[in-house]
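The complex appears here minus one protein chain, its other protein chains still in place.
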Amino acid sequence: MIIHLENNISEESESTIKSSIETLGFTHNEVTTQYGRYFVCIGKKSIDLRSIGHLSGVKDIHKVSDPYKLVSGKWKVGKSEITIGGDLKIGNGNFQIMAGPCSIENEDQIKSTIDHLKKSNISIMRGGVYKPRSSPYSFRGLGIEGLKLWHDIASAEGIKIITEVMQVSQIKEMYDYVDIFQVGARNSQNFNLLDELGKVDKPVLLKRGISGTIEELLQSAEYIFSNGNEDIILCERGIRSFESAYRNTMDINAITILKDRSHLPVVADPSHGIGVRKYVDSIAFASVAAGADGIIMEVHSCPQKALSDGQQTLDYRQSAEAIDKILKVREVIV
Amino acid sequence: MIIHLENNISEESESTIKSSIETLGFTHNEVTTQYGRYFVCIGKKSIDLRSIGHLSGVKDIHKVSDPYKLVSGKWKVGKSEITIGGDLKIGNGNFQIMAGPCSIENEDQIKSTIDHLKKSNISIMRGGVYKPRSSPYSFRGLGIEGLKLWHDIASAEGIKIITEVMQVSQIKEMYDYVDIFQVGARNSQNFNLLDELGKVDKPVLLKRGISGTIEELLQSAEYIFSNGNEDIILCERGIRSFESAYRNTMDINAITILKDRSHLPVVADPSHGIGVRKYVDSIAFASVAAGADGIIMEVHSCPQKALSDGQQTLDYRQSAEAIDKILKVREVIV
Amino acid sequence: MIIHLENNISEESESTIKSSIETLGFTHNEVTTQYGRYFVCIGKKSIDLRSIGHLSGVKDIHKVSDPYKLVSGKWKVGKSEITIGGDLKIGNGNFQIMAGPCSIENEDQIKSTIDHLKKSNISIMRGGVYKPRSSPYSFRGLGIEGLKLWHDIASAEGIKIITEVMQVSQIKEMYDYVDIFQVGARNSQNFNLLDELGKVDKPVLLKRGISGTIEELLQSAEYIFSNGNEDIILCERGIRSFESAYRNTMDINAITILKDRSHLPVVADPSHGIGVRKYVDSIAFASVAAGADGIIMEVHSCPQKALSDGQQTLDYRQSAEAIDKILKVREVIV
Partner (left out) sequence: MIIHLENNISEESESTIKSSIETLGFTHNEVTTQYGRYFVCIGKKSIDLRSIGHLSGVKDIHKVSDPYKLVSGKWKVGKSEITIGGDLKIGNGNFQIMAGPCSIENEDQIKSTIDHLKKSNISIMRGGVYKPRSSPYSFRGLGIEGLKLWHDIASAEGIKIITEVMQVSQIKEMYDYVDIFQVGARNSQNFNLLDELGKVDKPVLLKRGISGTIEELLQSAEYIFSNGNEDIILCERGIRSFESAYRNTMDINAITILKDRSHLPVVADPSHGIGVRKYVDSIAFASVAAGADGIIMEVHSCPQKALSDGQQTLDYRQSAEAIDKILKVREVIV
């Protein structure tokens, strides 16, 4: 059960609501976000919602049986619309493409990428400065200095930045330079990181774990929301299966189901979703056809020379053509 | 290595070619199909193709390193176009939708389905008369009498029939009444059945096994082709994964990869691919966006009353709307 | 609900039972096996078993909610003991090792294998004469002539034969020469084949499908039992997973669970279960520790020269050492 409180609720009303909840046999979690206040009530009692709903200070009340409550689509009228960097929007009918290299490498690469994005009317650049790598001996990214350089160039061009945060201590450090914090597949259940990102007032793009279930992804999102941040973007990026003809199995079903079960926007990552350059465009089209609110993909001026994994990265010509067709498919679907 | 022979090759030329192959250290399999003759040569020698290519009687010669050779896209110029029931075409730019119930139930159901198909300009009806069922106590279909009844009605209306064949002995029995033999996921590596379907001159739709790899599917298709039947349609129908939010994981990647690796048409089965009615349409759109040459889906006048599994079956209104949008997505993609 | 009938039941009693079942709202399947007669009743009614149990001709009556009924452990007192080739036993405390090559190759190989088996006191030889192969161009086995040769030699030495049957038409042909019919992983849901093996009076070893669930395996066994053959041996042989460090993922859990859910003996195939020679022995020990009633494994005088896949095949020395330790682990476990 979710109780959405009035913004100007009196202390007295609040305490009446609390004692009513307790009397009914529920425990409750108080959640205050940038947009509202909620009591998330846990318990298995079956009650008449009106017994709470009529109380002073209650804006709205909803029964939500899902284990993920605040991110469930069952209580919120309409879909969430998230604002990125002050002016861009995603979700609730708004569509965004995010593109850029696997790793940020240097000034030239950043400028060249931004140039490509602007030609295709793309406003969000992806790129890694902290890279999770299977081997400790691999390149782990330029770090905070790379991010600052990137931010200097991108902000001057009106381009927003999405990049991965890997641990709690990086959040503060990165805060001034990012527009969207990305949580990678390996950290999809790093609950301490999710807790802290819930206390930030910038959007979080949360990737599904490499073998995370749809329910686990939604519960991870619930960690962020219940800590106070409603601006969450879900991301399907392929799961592990027995098939070895490609890198990951893009779970196209998940896009459709996430859109149905949650009010949050859902983005698809076709680059990791198949992991083979020549097929990335088709998987992007399919993702949009399945209902994705956005695409995040890898692009590089010369994928073969990319500092980290270029196998799934499009070059600028491929990217421009893909973007063009992505938008056409989107038009048919909406 | 595949050697495509001239149609009017002389015995002398043929024997020269054979001895040349042997001399080079290859073994060969002679394949005669409804459209041509091939020597499929197996061996690891690296040779100059011209040493065979210049021989009299050789129409064409190709190096194919794939373990599946005749169904590989590496030797055939262009994509295969398959003729169904004399006049319909699929593949090489031709798109087909096949729809109908899980199981054929009775005359009324057949007529009602055909009526629905004709209103949506669909010419191929799917339905099961032999049903593979996990439990021996479940309904196993109407059998051959059901097929005959279905054929009587459908042929009068110009509707083609696709239905599943489960064992060798059924092929002959069913031959006169089907336009496409369907091989189900559980029989995807029933090699004896595949051998025999290779000797038939009607198209075969071959479903991927529930955890069959892409390569295994192509090798199963090779069984059919190498026995003489080139008219093969591949079908992606979802694979088994750890996710339990739906029934199968539609492998959208496989559609794109099969289209690239083989010259055969590729059809998607969104009904089994996700297994939940309300999401079937989105998965159909995604499949077409990924490049499928056709869609096979379940439809029933009243899915809740369907004799066998109606959970993934669309009703007529849902089906008509889905078909409409499938065709629109197709237009953008081609 | 399973009703076990008295052997000498009168027609009158039988018809009384049938009408009682119908009155209660159940449908029933009549099953006659080599050992008894059963009515397998399907329906969701909750009844007092005594209302049937007291009827004349009823030997025993059991409520079995599992979808697999006759193979369930819920109705049979104790575990099934299966007789192989007239004198050997497996199940219910009896343990058997079955060993031999992937494919039967020639007389020398057969004799050499039997010699090895006898030295280790093993009485059952495995080997393939019909080989399911992914590629149509691979060696498919010596066929029925190979089986006859094998049988001549083995029967003279008192060695029993287990070999794979791939299609219905082979059953009759092979009948006189085999002691156990093996159903391979690819045919684990070839229901027509299972139906026919249910009509045979020789034991069937049923392998789990490469991604078959435990429940599907038990339902496939139910096909055999419900057609009249109670002599079924279940076999775990590894499933498909994302891991590529070995060939299949031996599902050690399945052995324990199958032993608990069914009264049938359970055999483990460590050769396919891991697919890498040097680890086969450890997986055999683990399987026995988990409760397996037997081990089936590949052995060849010279695995590197084996006609088909020798990667997982032990040589005679490895096999002898493994057998020795398998029996020691078995002693601790029982």
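When the chains are written out, they are named A, B and C in that same order, and each has its own residue count from 1.
Please note the rule applied: a residue touches a chain if its C-beta (ideal position, glycine included) is under 8 Å from a C-beta of that chain, and two chains touch if they have at least 3 such contacts.
Computed from a predicted structure; not experimentally measured.
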item	value
Contact residue for the chain not shown (choose from B:Y35, B:Y175 or B:F242)	B:F242
Full-complex contact with the absent chain, from A:M166, A:I233 or A:I255	A:M166
Selected residue (touches chain absent from view) among C:E6, C:E81, C:E157 or C:E215	C:E215
Option from A:E105, A:D179 or A:E222 whose C-beta touches the chain left out	A:E222
Chain not shown, touching residues in subunit C	211, 213-215, 239, 241-246, 249-257, 260, 273-274, 278-279, 282-283, 285-291, 325, 328-329, 331-333
Footprint left on subunit B by the chain that the document does not show	211, 240-242, 244
Subunit A residues touching the omitted chain (full complex)	29, 40, 42, 67-68, 132-137, 166-169, 186-187, 189-193, 195, 210-211, 215-216, 219-220, 222-223, 226-227, 240
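Throughout what follows, only the chains that are shown with their structure count from here on.
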item	value
Subunit B against subunit A, contact positions shared by both copies (same if over half, else different)	same
Angle of the C-alpha superposing rotation, subunit B to subunit C, to the nearest 5 degrees	180
Averaged-CA centre spacing for the pair subunit C and subunit A, given as whole angstrom	49
Subunit B and subunit C: spacing of chain centres that average the CA atoms, whole Å	33
Rounded Å distance between subunit A and subunit B, as computed from the means of their C-alpha atoms	38
Per-residue multi-chain contacts in subunit C, two or more chains	211, 240
